[in-house]
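Note that this complex is displayed minus one protein chain, with the remaining chains in position.
The first chain written gets the first letter, and so on, giving A and B; residue counts start at 1 in each chain.
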Amino acid sequence: MAEASALLEVQDVTKSFGAVAAVQGVSFPLFGGEAHALVGENGAGKSTIVKMLAGVHQPDTGTLRLAGNDVTFAGPADAKAAGIAVIYQEPTLFPDLSVAENIAMGNQPLTRLRQIDRKAMHATAERLFRRLGVHLDPTRPARGLSIADQQLVEIAKALSSEARVLIMDEPTAALSAVEVARLFAVVRSLRDEGAAILFISHRFEEITELCQRVTIMRDGKHVATELVADLTVDDMIRRMVGRDLSALFPKQTVEPGEVMLEVDGLTREGVFRDVSFSVRAGEIVALAGLVGAGRSEVMQAVFGVDPYDSGTVRFQGKRLKPGSPRAAMAAGIALVPEDRRQQGLIMELSIERNVTLPRARKLARLGLLFGGAEREAALTWTQKLQTKLGSLSDAVGTLSGGNQQKVVLAKWLATGPQLLIVDEPTRGIDVGTKAEVHRLMSSLAADGLAVVMVSSELPEVLGMADRIVVLREGRVAAELTRAEATEESVMYAAMGQEVAA
Amino acid sequence: MAKRLASWDSIIILLTLAVLVIASLAVDNFGTSRNFTFMVLDLLPIILVALPMTFIIVTGEIDLSVASTLGLTSSLMGWFWNQGLSIETIIPLCVLIGAIAGVLNGFLITGLGLPSLAVTIGTLALYRGLALVVLGDGAVADFPFSYTGWVTGTIADGAVPNVLILIVVLALIFGVLLHATPIGRSLYAIGANAQAAHFAGIRVARTKFWLYVVSGAVAGLVGVLWTLRYSSARADNGAGLELAVVAAVLLGGVSIFGGKGSLPGVLAGVVLLTALQNALRLEDVSGQALNIVTGALLVLSVLLPNVISSIRGNWQRRKLRQSAA
């Protein structure tokens, strides 16, 4: 019965990119007046679903049904015209245009001469900002807005279109608790006016607070669609992960050795300030905190890909030359970066070239490379990490996320580091590979490697780390031992307030 | 191997061979040793400038100022000669000046982070303008025959031009650098994803800076060779050559976005353009009309791979849909 009244329905959709199946046979309905949560681990295919609903991707098979009729969105304009508004995970603003123009783009108010009515446009923006309770100048350019402000402009943009279906892909990741509360108030009023909401978040307390129904995905497949009231948070997590959590974190206890890395008073204007911590051999230290707290930025400054303004980085007692990844590599540091596609790999180059890139000079004979040494090194390391691949000469972009991550790990482990920095080591990879990566990190630490892990996933932080350094707004908010660390204590330090209930 | 054969640079190499064979059979005088010498002299400037240009485009940048650098060094060569400097001093001096022109490009692009397209359009005008300031619309012609004769001459008065040695040596050096050294690997990495290259410890800015210096130095050398070949130092020498060079490099399969391409492909691209021009001239077709072919080949070299891959993508999707149905 309820099926008939669905505002928008996803029916058995499939989408592949190259050899990788991102979504396989997923179906769920979105009802008017209801908020629907879409949950799953990173890489489960949530964002692909969002992009299909937004008209960015077209499903390979399966259909979308709008008010009972099959629809095909040839592009985002069609989805917009059908009354679907989307807030993407990453803000999609026009940096050169004013905030008001960003909000109004596509349906600017017009004067009688069909010119843009700037006054009305600014008034609309101000009205939306008031509703969201933020103070932003509608005439300022979007360039230079903080991530939170950008996200708020995105929200205002979605609200301005008065959509019947509102899709929000992790809209709260960068927001403070106050802003989240205000956003939820607005979303609730939209919902009560009859709009359908699709809400994606990693924070379960937000889901139980806002949503009536939940769809769970795992590895691109549909696991379940149920009423939120019928499920506990533990149920949801178990179905998302598909196995017991404890098996995921095979942490071995290691007696820490001598101090390897000492970071003292590291500061980069506007990004992080006065960050100090140290890491011993055999230790896994996690850097935790909210998105935008400066965790990745600190480690990138340590490794030298980013500059810093003051402070020192010592490795094995010696001061490390700032701003030089080469010096860090020579000293024995490796960084597995956060963004695999942009920072970790060169997608169109072969697996072989990717694995050997940082070591090309070492592999050369008389300054020359004829492929043999590179192939051998690449083969050794991809096999050590049990990477599933067709041929070493295939472009690395053809691999699945998990195997791509193994290539990045192979690339850096091949350099023989004494300190391994891993930034979001399991983002966007399947559960099986996740466990493998964790086991690998654990055994590396057992072999005496110092490991720094930046992670947004609390279970991973709690499961893997010997010590946890929590950053908040670019400063060290707390340093917790494995014994002290609980979900609550880490979140408390990260947010600087009680966890939003 | 099949993938290798289907790539654009192998297509262009085959096409070039085909054009050479057909032209030798069908065009009178094309296959003669005299014509061969002329052809080598014609492709000398394009091929030499194309070597560093390939490196630069592989890193995802561009240098449109090369022909103007050539003009500037040609002008200065005439001016220095008029000042009474010896030719043995002038030649290294000109190469050095070319390198300095490259230093300015490199500094503006890597030091200040300005877009290379805009910077080198600016220095294109600047260097050509300075060339005009140096020599006006005059010409200097009385260079010693021992030098001009060497450039236009052949080995042991046979069919092999002297400058072919220079072409072969430089092409070999650049080819090995690009395809068999860590530097070459880093160039592709920079072009395909500069951020990932930076994360892998590659000094992106420094590498690019030196590419512009080398590009300027080679353009300076070509300025000298051009002047000697025509025995005439003029401010407008080589005007418009940058377009021919960029066209040849792209035709050879180098991606304008960087990260893709090979030197053999580029060499084939240069030979193809020069051979076509030469054959059509022998057939009395105006060289200007050949522009149509050059332009069309340039667009097709990028268009065809796109069209093929999109057709292939559609076909795969249809197959997927059928198998699902």
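Note that in this section a residue touches a chain if its C-beta (ideal position, glycine included) is under 8 Å from a C-beta of that chain, and two chains touch if they have at least 3 such contacts.
By our rule, contacts and distances are computed from a predicted model.
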Quiz item: Looking at UniProt, which of "Sulfatase", "Phosphate regulon sensor protein PhoR", "Autoinducer 2 import system permease protein LsrC" or "1,2-phenylacetyl-CoA epoxidase subunit A" names the chain we cannot see?
Solution: "Autoinducer 2 import system permease protein LsrC"
Self-check item: Contacts of the hidden chain among displayed chains
Solution: A, B
Quiz item: Per the definition of touch given earlier, which of A:70, A:96 or A:447 contacts the omitted chain?
Solution: A:96
Quiz item: Where the complex has a chain not shown, which of A:9, A:34, A:149 or A:374 is the residue touching it?
Solution: A:149
Quiz item: In the full complex, which of A:139, A:189, A:310 or A:486 touches the chain missing from this view?
Solution: A:139
Quiz item: Of the residues in chain B, which ones touch the absent chain?
Solution: 62, 108, 112-115, 117-119, 121-130, 132-133, 136-137, 235, 239-240, 243, 246-247, 250, 256-257, 286, 288-296, 298-299, 302-303, 306-307, 310
Practice problem: Name every residue on chain A in touch with the hidden partner chain. | Solution: 54-56, 75-81, 86, 88, 92-97, 101, 105-106, 108, 110, 114-116, 134-137, 139-140, 143-144, 146, 148-149, 152, 174-176, 178-179, 269-271, 273, 290, 292, 473-474
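Convention: only the chains that are shown with their structure count from here on.
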Practice problem: Take the average of all CA coordinates in chain A, do the same for chain B, and state the distance between these two points in whole angstrom. | Solution: 43
Self-check item: Residue ranges of chain B touching chain A (in the complex, touch as defined)
Solution: 176, 180-182, 184-186, 188-189, 192-193, 195-203, 259-260, 317, 320-321, 324-325
Quiz item: Of all residues in chain A, which touch chain B in the complex?
Solution: 14, 16, 60-61, 305, 325-326, 328-329, 335, 337, 342-349, 353, 356-358, 360-361, 364, 367-370, 411
